[in-house]
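Only a single protein chain was left out; the remaining protein chains are all shown in position.
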Amino acid sequence: MGLTRRDFLYGIGGVTSSFVTRKAFGATKSFSPHENSVGVLHDITRCIGCRKCEDACHQVNHLPDPKLSFSDLSVLNTVRRTHSDVYTVVNRFEVNGQSVFVKKQCNHCLEPACASACFVKAFKKEITGPVIYKESLCVGCRYCMIACPFNIPAYEYHNPFSPKVTKCTLCSDRLNQGLLPGCVDICPKEALVFGTRQHLINIARQRIDEHPERYIDHIYGEHEMGGTSWLYISGVKFSDIGMREDLGTISAPALTAGPLSAVPIVVGLWPVLLTGMYAISKRKEKIAEAEKAEAVKKAQRIMQEQMETKIAEVKSKSEKEKEAAIQKAVKQAVAGAEKKFQSEKSEIEEAKS
Amino acid sequence: MEHIYYSLHDFMLHSKTITYLIMGVILILLPLYWRFLTGRDEKNRYY
Partner (left out) sequence: MTTHSESRSLLTPFNVVAGIIVMVGIVITGLRFFSGLSTVTNLDDNNPWGLWIGFDLLCGVALAAGGYVTSASCYIFGLKKYHSAVRPAILTAFLGYALVVFALHYDVGRPWRLPYPIFLSQGTTSLLFEVGLCVFMYLTVLLIEYSPAALEWLGYKKARNIIVRMTLALTILGVVLSTLHQSSLGALYIIAPSKLHPLWYSSYLPVFFFISSMFSGMSMVIFEGSLAHRYLHHKMDKTHLTESEGVVLGFAKAASFIMAGYVAIKVIGISADNNWHYLATPYGVWFLVELIGFVALPSFAYAIGVREKKIQLIRWTALWSVLGIVLNRLNISLIAFNWQLPTSERYFPSWMEIAISIFIVTIGVLVYRFVVNRMPILYEHPDYQEHHS
């Protein structure tokens, strides 16, 4: 049935080389991992909480020894998480009066939120499976820690000059040398199975089908947040053993795709809209100015007209006055002349008689 | 040879990088085009 570590050892050297020979095909809009991409299946029902994997992880990653030795199981009394010098932890949960042990480490997501969030590409999902962190690029913004839905990456807050993000590497160096991950290698109960992800899903499915009384029908990691390279099967509900079941299946890059796609649209259209508004307000201003000028002109015209009529009035008035004066003068003259004429006439008549 | 993307993330990394470059070009070209468009207008005052 399951792949044991011995079964796998022989073929492991080939894992990396088998990636080179694949034929290329065009990019489509749905993506799936390379068929030879590897992962680990954690069968929670088999885990006995011996913490040997934690120990092995410390050894292979050269992490400092913790205060309490790995054989001290009192550590299990509290639920722990990964830290800057702890890449993996085993936690104990009491479910229905029964102790259940779960190993926790980076899940090496198929669509890693940490990589999607990192603004310097410090995380990379290798085609072979591991999600690898490059210290030489990291700025230390810790957005990856905000983004990771499993709360995995940790930070060296105590380190003033070269703090790093730390997390499980899926022992990618060991994989390249043809070795199993340290934790898988040491597990005495074969609760950890290494293999290609596709193969692991088949194993998990088979176990669930063959022992429905032993497992709940859910492979954790098959679809969570777009799927992960570490997979889990369990006899109790995952939410009872500290694994969130409400994460959904939408991957981190799919979540950010929406707001990201708005960015170029704003860049393309905002300048157009804003220039348009500017032009409109400018135009309005011009029209307003023109109207103002027009109004001023009109006012001037009216004034002028009024002035002209007034002048005309004055003129005509004065003309009339003149005429009247002339007439008067003429009348007077005529009257005077008449008078004169009459008096002359009478004088002449007087003289005649 | 066409590149194969094994994850949406890789694909986005590639396509968004190109998009950002295009955005830069847009930001340069749009004002230039506007200047061309309004080049024959009576002189505008840009404050």
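Should a chain be cited, it is by its letter among A and B, assigned in written order, with residues numbered from 1 in that chain.
By definition in this document, a residue touches a chain if its C-beta (ideal position, glycine included) is under 8 Å from a C-beta of that chain, and two chains touch if they have at least 3 such contacts.
Being a predicted model, the structure only gives us computed values, none of them experimental.
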item	value
Chains in view touching the one left out	A, B
Residue of A:63, A:127 or A:141 in touch with the missing chain, whole complex considered	A:141
Touch criterion as defined above, residue of A:95, A:263 or A:325 at the omitted chain	A:263
Residues belonging to chain A that touch the chain removed from view	81-84, 113, 115-122, 137-143, 145-147, 149, 151, 153-160, 162-164, 244, 246-248, 252-253, 255-256, 258-260, 262-263, 266-267, 270-271, 274-275, 277-278, 281-282, 284-285
Footprint left on chain B by the chain that the document does not show	9, 12-13, 16-17, 19-20, 27, 31, 46-47
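Going forward, only the chains that are shown with their structure count from here on.
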item	value
Between chain B and chain A, distance of the C-alpha-averaged centres to the nearest whole Å	19
Chain B contact footprint on chain A (complex, rising order)	22, 24-27, 31-34, 37, 110-112, 115-116, 121, 125, 127, 226, 251-254, 257, 260, 263-264, 267-268, 271-272, 275, 282
Partner chain A, residues of chain B touching it in the complex	1-13, 16, 19, 22-23, 26-27, 30-31, 34, 44
